[in-house]
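All protein chains but one are shown at their positions in the complex.
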């Protein structure tokens, strides 16, 4: 299950969704809004998504993870809109019978999401704003 | 923070404990009770701990993880007593500024816990019981 | 004969162009590369990006991919989700 939402991400709902009797391992990765970038204080973040394509890409990378590892259940939830320090921007949850697969699949999903999924974030500082990674 | 408890593990309390403004990544590893081992149906598990030494060892491996990676907050919570299918036996949570450290530290903690921490589990099947990994 | 296409814009490309979508005429049959050249000419700030891709109907497209009327076109500046 993949989704993009403007609401706060509910980790309890994600856990209920991925937990399954055949799983012995569940990994969660939370991407959260950090208070600084390169020692510059961040005030908040704005996330923007090309929803249609982002959902398609998230489903593609999830399907690839299911081919590579024994994933029984997964969810990828990405938030968009204005986020404050400490907010959860993304939650990836993976349930597998054994733990190596849960770690490998979860890490693959977040690494590949960051490379391929059309979602953008802007860091807002006290004295300016920067679209992250936009420039060389 | 490390603990051993007979109560159900509270993931929300763990999240509140590890979340911190300097963290951009939080990983959770849940070890859960799987419904089968080598295709044999498991009815439930019993966990037993040498509490004093288990807590000391958990603190030692956590201290080692903090030396190796930039861990800002962590918690290791292990449950003991009778656990049913789907119950959470262990939750490890790690908060770091960047995600590679969160994955590496979390995986180190669960791998090392399983090697060094004096906690034992017995699988109860319909027709017998086995202390896991006790025999060659 | 030309092909009027609409391009969706996100993130920094939306700010460079000053709009979340723009319409332009592309010689038919147009290709993704021509579209990119056309846009970079009109909006030179696009050349300063680390990368700039085009998605056609929700999939990343190569420069020689043709663009048809009614295709859903989007500019994809460097992504930074997560």
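Just a few scattered comments:
Letters A, B and C mark the chains in the order given here, with residues in each chain numbered from 1 onward.
The rule we apply is simple: contacts are C-beta pairs under 8 Å (C-beta built on N, C-alpha and C of every residue); 3 or more make two chains touch, one makes a residue touch a chain.
Please read all numbers here as calculations on a predicted model, not as lab measurements.
Looking at the complete complex, one finds that the omitted chain is in touch with B. The chain not shown here is touched by just one of B:15, B:28 or B:47, and that residue is B:47. Mapped onto subunit B, the interface with the missing chain covers residues 31, 47-50, 52-54, 56, 78, 89-90, 110, 113-122, 131-136.
As a working rule, only the chains that are shown with their structure count from here on.
We define each chain's centre as the mean of its Cα atoms; on that basis subunit B and subunit C are separated by 48 Å. Averaged Cα coordinates give subunit A a centre that lies 26 Å from the centre of subunit C.
Chain contacts: subunit B has no residue touching two or more partner chains.
Residues of subunit C in contact with at least two other chains: none.
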